[in-house]
Structure formats: C-alpha cells, structure tokens
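A protein chain is absent from this complex, but the other protein chains hold their places.
Each chain gets a letter, A, B and C, in the order it is written, and its residues are counted from 1.
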Amino acid sequence: MTELTLVQAVNRGLQQAMRDDGDVLVLGEDVGLNGGVFRATEGLLKEFGEERVLDTPLSETGIIGTAIGMALYGLKPVAEIQFLDFIYPAFDQIVSELAKFRYRSGGQYPCHVVIRSPYGGGIKGGLYHSQSTEAYFCHTAGLKVVIPSTPADAKGLLLTAIHDEDPVMFLEPKRIYRSVTGEVPDGDERVPFGRARLVREGTDVSVFAYGAMIPVVTEAANALAAEGISSEVIDLRTLVPLDEAAILASVEKTGRAVVVHEAARFCGFGGELAALLAEKAFFSLKAPVTRVTGYDTPFPYALENLYLPNVERVSHAVRTTARAG
Amino acid sequence: MTELTLVQAVNRGLQQAMRDDGDVLVLGEDVGLNGGVFRATEGLLKEFGEERVLDTPLSETGIIGTAIGMALYGLKPVAEIQFLDFIYPAFDQIVSELAKFRYRSGGQYPCHVVIRSPYGGGIKGGLYHSQSTEAYFCHTAGLKVVIPSTPADAKGLLLTAIHDEDPVMFLEPKRIYRSVTGEVPDGDERVPFGRARLVREGTDVSVFAYGAMIPVVTEAANALAAEGISSEVIDLRTLVPLDEAAILASVEKTGRAVVVHEAARFCGFGGELAALLAEKAFFSLKAPVTRVTGYDTPFPYALENLYLPNVERVSHAVRTTARAG
Amino acid sequence: MTQDPGRAAPAAATPPGEGLSNEETLAAYRVMVLARATDERCLTLQRQGRIGFYVPASGQEAAQIGAARALHAEDWVFPAYRELGVALARGVPLEALFHQFIGNSGDVLKGRQMPNHYGYREFRFVVASSPIGTQITQAVGAALAARRRKDPVVTIAFFGDGATSSNDFHAGLNFAGVYRAPTIFFCQNNQWAISLPREKQTHSATLAEKANAYGFPGVVVDGTDLFAVHRAVSDARRRAASGQGPTLIEAQVYRFGPHSTSDDPRRYRADTEVAHWKEMDPIKRAKELLIGAGVLDEARDTALWEEARAQVSRALESAEKTSPVEPGTLFDDVFAEPTPRLVEERAEFDRLLAEGVIKP
Partner (left out) sequence: MTQDPGRAAPAAATPPGEGLSNEETLAAYRVMVLARATDERCLTLQRQGRIGFYVPASGQEAAQIGAARALHAEDWVFPAYRELGVALARGVPLEALFHQFIGNSGDVLKGRQMPNHYGYREFRFVVASSPIGTQITQAVGAALAARRRKDPVVTIAFFGDGATSSNDFHAGLNFAGVYRAPTIFFCQNNQWAISLPREKQTHSATLAEKANAYGFPGVVVDGTDLFAVHRAVSDARRRAASGQGPTLIEAQVYRFGPHSTSDDPRRYRADTEVAHWKEMDPIKRAKELLIGAGVLDEARDTALWEEARAQVSRALESAEKTSPVEPGTLFDDVFAEPTPRLVEERAEFDRLLAEGVIKP
C-alpha cells in the first residue's frame, strides 16, 4: 500500500501494466518528454523508451486511428486525449470504428484500446476544459465507460481496463486529480468492472454519483446525517457495464433516489438512471427521482461554481426528496 | 396544397426558402449535379447555380466548418450530411463550435446553420446507413433537434429551421422518404418548433414517438383499438425544444406511457422522456414507463427487422403497459 | 520527391516478365477475370433482389490485383469497400464472399454488414467499414505494431480519390511520415467520388504529390496496367520493409459501373468518357499482352471465362442454400462477454420470439 493522489495512481497503473506486459504502450499529445500536461505519464518515456511512449502530432484522429490499428494487430495501446473536450476530432474513429470492430467482423477483430482522458469541471477551464460528455459514450454500444473517484479505484480499474478485451473509455475526474489521496495497493491489483462501490450506507435516500461528484455527495450526506437524514451514497464507478443490481437493491431499501452528475441534464446519464428506476423499481419508489446536474447550457467560465452541483444543491435535493411523497 | 412524398416535401422546402431568400444556400456531397443521393436537392443546382448549390469535396469537417463560416458572415447555409452515420468527422465542428458560438461570444456571434441528414434504419443499410443517434445532439446544449414524420411537417419544419436564428439538426427519416405521402401546403407555410403533433387521441396509454416510428406506432394503435385499448399517439416532432406541456397533459390523462424509438436504449432519448415523466408526472403514473427501442448493440444488417421496433413489439408493449399496475 | 507526376498516358502496357513471370501473370489474369465475372453476376443478382446491394469493382482489377500480388502473405490489408480483386487475390474463397453478400449463417461476419463490407482475419484482410478513410490511420497503427513486434510485415491501405479529402488521410499520412511507418498508401483514383469528379475533389495537380506534405514520396501509376502497378507496389513494399518509410501510390483507373447499385452515373457523367476509358480496360490489356507472350489464346481465354462464371454460380448456389443467421446472434460480439444489460435484452428478445411477438 502506498498513499497516492488520484493522478499518481493513474501513473502507477500505467507503469505497472507496462512493466508486466510488453504489449502495453501509451500514445498521445505531450505524454512523453512532458510527462502529460497533468503528469499522468511522468517517467514512462524514461523507463520504457520512445517505442512504447509515443509523443504524437496534434491529431486526435491520428491518435485513435493509430491506436486502433495497433490493437487490431494485438498490442494494448493506452491513448491519452489531453482533455475530453478535445476528443471530437476522434469521434468518428471511436463511434464508427472502435466501438463496432468486434461486432461488424463477427468477432474476428476484437479491438481493445483504452482511451484515458481527464474530464469534468471545477478547474476554471471554461467551455473547453470542463465538459462531462460521458453520455455520448454510454449511448454508443460497444464501449465500456469507467470513471474512478478514488486513487485505489483509479489504479485498479485502469489495470482492469488495460487487460480487458474490449474498448474502454477511462474518464479521469481531473478536478480531484490531486485533491483526493488514498492508500493504493502495490502490484497488479485489479478492481472489477460492473460493481458499484458503497461509499456510505443509509436508509432514507439513495444517492448515485461518480467521479468528482463523489466527494461533493459524501460531504452532503455527512451534513444531512446531522439533520437526521440517512443517505446511502453509491459510486457507480463503471457506467457501462452498470451495476443495476446494486442500484435496485438500494432503492428497494430506501424508496427514494437522487442522481448527481456534472453533465447537462437533458439526455444525460441521470436520465437513464431515472428511467431505469421508473422501469424496474416503480413500485418501490415513494417519491420522484431527482436529478442534480449541470444545466442545459454550454459550460461557463465565470459562473462555473453556480453551474456545477455543489454540497448545498445536493443537500437541498436530498432533503427535498427525503420529504417528498 | 400538393400531394408529395416526404423527400419531395424536403425538396420543395429548400426550393421555397432559396427562392424567397438569397442568403439561403445548400452544400454537401453530391447535392448538385446528382441532386443528392436521395434526390432531396434535385433541381436546385439548375435553378440556383453553383454559387448557391455547392458540391463539396468528401469532408464533413469541411462541409460544417465552411457552413459555420458562412453563417457567421450572415448567410443561411443548409448543409447536407449524406447519412447521419457519416456526420462524425464533423462532430467537433458541431459540438465544439456550432452549438457554442452564440454562448461563448456573449451573443455576438449567432451561428445559424441547418444540418439536414437522412437517418434511421429499415432500408437494409447495415451499421453505417441506419443509425439513429439523435441523443448525442439532444444532449448538446445549443442545438435544436427536429424530426419530421409527414411531408407537411417536413416542409413546414424545414422552413422554420431555415429561418430560425439557431443551429438546427434536421433529421429526416429516410425509411419513409417515399413510402409516406401527403398534402403539403404550397408557399412559405411554417410549422412552429416546440409543439408536438397529436396523431391520435386516446385515453388508456400515451405513446410517444417520432420519425419513421410514427407509422409503426399508429398502425399498432389502430390494431389495439380493435382490442379495446385506446392509445393516444403523439409525434414529438421537435426533441429540442420539447413540448413538455403536451407530454405531461397526455400522461396526466392516461396515467400510462410508452416511448418508442429506433436508437439504442441506454442513454437514448427514451431515457430522458421516462425520467421526465418520473419527475413531473410521478403521481399520475399508474404503471412503469415502457421503452420500446433498438437494442444496445451496433445496428445489424441481416437481422435488422428484429432489431427495429415493429408493430408487433409496440402493440405488445402498449398492451402490457395498459394492463400493468 | 514526387515521381512521374501528371496523368498516366494511355501508353502501351508494360510487358510481362518484369517482376511477374508468365505463370504468375496468367494467375493474376485468372483472378481479374474471376473478379469481373463476379461483378457482372452480382449486378444482376441485385436487380433480381437476390442480394441487397452491390459495389462493383470493374475497371479497377489491374490496380487491385497488381497491388495484391506484390504483397507478402503476412502483410496486412486495410481495404475500403470496393476491393473485390484484392480479396480474391489474397485467396479469400468466392463462397465466403457470397455468404457475406447474402448475410447468411455461413458468413464469417455473421450477417452483420452490407454486401462488400467484408473482412477475413485468416487472409489478413481487415474488415471494411463504410465511413470513408478510417482504415488509413489504422493501417499506420498496425504497421507500427508490427515493427514493434519485429515482424517483417508491411501494411497497405486501399482508398479512393475521394478519401484523400478525409481527416484520416491527413492524419494517417502525417503519422506515417513522422514515425516512418512501413505502410503503403494505395489510392485508386477512379476519377469519381460518386458524382464528384477528381478535379473538384482537390485542386492539386496529382493526388500523389500530396505525399510531399508529409515528407515521403508519392508516385503516379497507370492503374490499368497490371505490371506497372505490380512494380510500383513492389518498390514501395521494399522501401517499407527496409525501414525507408511509407509511399503514396496513385493508381489512375476508372470505375466502369455505377458507384453502387443505388447510383445512376448517367446523371453526372458522359457515356463518351466511359467509352474512352473502356479502351483501356485492364482485362483487355492484360489479355492482349498474354496472347502476345504466347501464354494465352482465344480458346483458352474463353475457357477461363467459362470456368470463372461456373465458379461464381457454384459459390452463389452454395450460399443461397445456406440457412439464415440465427436471431440470437444479434447480441453476440458487442463485447467479449455480454454485459448484464445485454443478457437481459437478449432474454427479453428470446421471450418475444418464443411468444411469437416477433418472427425470425
């Protein structure tokens, strides 16, 4: 066990996988000499050389297209997209190619690429260094979507991603890259996909979140406990595959649900979660499912703090949901 | 009034707008000499010349980037993307630029581009000539999303789109381009955004759909009427802005809802609709909201008919929903 | 660095013997004939509704088969959707293709794609998709992977004149130049991208010279000349394999037929243009040379055509007798292992099938 920040845990995960498996390589903008703009790939060039740590030209199309070709051949490329906001030049390769290779070839061509990308707000990054567009990827059949919120999960889920057989979108909440620290197992300890993490047990309301919203939601839950409201906080961790069993079990117990994410509300992940509950937990629900999310505007700069769900908004929503019905 | 097919109505809408307003122009692949691969732009090159009907090189990035520049300057470009499946090379321009220009400039740079694109399955087009990814655009703040299902709406909504001040994704259900005909007003008759169309009144279940699912849903509703189940069919027409008032009014009446679309289920538009009902019509709902959708697989070829919602699947779902609770 | 810029002249074809023996030439010619016979039959089948769609390759056989025969078995091919000649030259059985065209249970792809969008791992022929150009960057990635593994493998991307405008063309050639990837970029300039003529696709004098922008050579070759193509690709392969990096080859050809069975080329091009190019029919040119070299005569040629047509009929017959794909396969291969959600959707689907709500 070592105490690490979240971004350090990502770094250790990459290092671990590269040490254990010569097929693993990383590519992206500024990932080599510079060690990544967030230092997630620090030290890798030195240890593994230019053949396994590729500083690429400024083309996300090229990064992902090249990674796909490598994966088809049998390597395990881990591509870094510098900010999730800059992934769109590669969207065609991701949606049309990466997600569909196995399917369209009848299973002949698995295509296992891990795409790592810092995402989310809270760093005063304005429209183009803040967005949370996980819903695009969740809606794309053939992609797994993983979002850690702790250092241990960052490393453990990344190792699982790298050794998985399918394409994985690995979205890293950059806002808590350094603000969150924790004990991380040394070695190749993997955290399985498809299992939510119970952050806090509770009986009155189930609160579902992921990424940088976990500390916010946890703080809110702690504050509400003092008011006598017992919230169960669940970190979804992998949106695809989703741990529906854990979600439904919690709501069957509490009868109330709040879902929190940074992304815009309309057609966001929270919509899916609410729909799921409306379908499968309809007769357990004692109150409407509440969504606490970003607004349906582009991501702002000056007003970022008012756009993002914060402890107060979450607390307010949980309180209201606990009393509704 | 003239009896037209849906694709003819699109063509007349373009012609009308181009006759009335010299700032309107069309651009895209094969839109000129060839009249569009579906003939939606037939005759326009001849009538309006090469300056207003641009056959472009094979680059969706170029088509949309160029259209944006034209719009910034003050023209009203209507870009055709040959199939919605081929829009992804332009995704960066759409999501990062088109949708955000007005916002990021504090209102200085409105950016009014209409993107027309045939979408959806049912033509044996396999993975890349069949997809329904309207949810990507609905989740992107700053875009309007419009889907006609009748010739009159195709022309009327297109005219509204062209004379709107915001970017509009105008998705045309190609499966019913020629199979659906109807009376279409001559002249510049516009159909407003944000108003759903009541296709069929009913009292037992509300069925929400759009595009090529409308004929399917209507046929199911007619069949169910014989069984004594009265379905209200609502064609949403514009997903953004959404006619929530009509949706809620219908569900308050019926207490039951089914939503039907071709797109994959997970994080699809149906999720938003179900979430909306769970939030705002919770106490009216007598049964879980049912989603009848494509599956969470890539779009198939040989098994297309089993992938797409059809009359039988819709009828089955409506029947079940009518009886549930 | 561009070599031979300008339009390929309709000069006399390169004589055999340079790189291809008479025997090899005859073998190549046989594949060309088989490709043409397949094309002709498939256009009819589509009209009869026996296959759903078809993309003809006629006119491009010399380019495709000349290129394919310059490759090694271990090389990786990244095709577009029009590479029938390449597939056949790589050894893909005609029957496998017909299973794919029909999309039945004999199709290795499990009926997942439209006709012509095939791929066969066994033949290192990567599965095609529709979006234009995407295979170009992928070919570069596979080449880098092969180099990392120290495999003596070259990759080749096939694409059209229209694809030179794509994002992946730019990114792929740029990455290949930077990393000196062992990749061949083989552009079949068939003069049209559906209805857009080559001159309106880009304002450069040739497509080959676009390679300059990425710091490696581009060559123009007469794509109706089997031998010229074979030589150009052999040279490029040698460069790639010996660490000298990528080459862009522009093979100037013509698409004799429609873009696809959904297309009507009379809307945008003149019959005289088609007739002009038909004079340079690659099959006619190869035949004349083979006859000149004494390897072929009219009678043998006729026999060869009959044999090809019979082969097509046999493959078709077998494919048409094969059962359709199983409904449940709809849910396979989304992931290596289905997610719980897919398991649930499949169970729902099976229930609907069992109750007769949906029918196979």
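We adopt the following convention: a residue touches a chain if its C-beta (ideal position, glycine included) is under 8 Å from a C-beta of that chain, and two chains touch if they have at least 3 such contacts.
Every value quoted in this text rests on a predicted model; they were computed, and no experiment measured them.
J.: For the chain left off this view, which of B:Leu14, B:Ile68, B:Val191 or B:Val292 is in contact with it?
T.: B:Ile68
J.: May I ask which residue of B:Val114, B:Leu127, B:Leu242 or B:Ala281 touches the chain that does not appear here?
T.: The missing chain is touched by B:Leu242.
J.: Going by the contact rule already stated, which one of C:Pro93, C:Gly215 or C:Gly328 would touch the omitted chain in the full complex?
T.: In the complete complex, the chain left out is touched by residue C:Gly215.
J.: Take the complete complex as the reference. Which residues in chain B touch the chain that isn't displayed?
T.: Touching the chain left out of view, chain B contributes residues 25, 51-52, 54, 56-57, 59, 61-62, 64-75, 77, 89, 92-93, 96-97, 100-110, 141-142, 144, 164-166, 194, 240-242, 244-245.
J.: Considering the whole complex, not just the chains shown, which residues of chain A touch the missing one?
T.: The missing chain touches chain A at positions 29-30, 32-35, 37, 55-59, 61-62, 85-86, 88-89, 124-129, 265-266, 295-298, 300-303, 306-307, 310, 312-313, 316.
J.: What residues on chain C make contact with the chain left out of this view?
T.: Per the touch rule, chain C residues meeting the hidden chain are 165, 167, 169-171, 174, 177-178, 180, 200-205, 209-210, 212-216.
The rule is short, and it goes like this: only the chains that are shown with their structure count from here on.
J.: Going by the average position of its CA atoms, which chain sits the greatest distance from chain A?
T.: Computed centres place C farthest from chain A.
J.: Between chain B and chain C, tell me the centre distance in angstrom, where each centre is the average of that chain's C-alpha atoms.
T.: Chain B and chain C have C-alpha centres separated by 35 Å.
J.: So, what's the distance in Å between the C-alpha centres of chain B and chain A?
T.: That gives a centre separation of 30 Å.
J.: What positions in chain A touch 2 or more of the other chains?
T.: 89, 92, 96, 100, 103-104, 141-142, 240
J.: Provide the list of chain C residues touching at least two other chains, using ranges where the numbers run on.
T.: Where chain C meets two or more other chains at a single residue, that happens at 107, 110, 112-113, 117, 129, 131, 167, 334, 339, 341.
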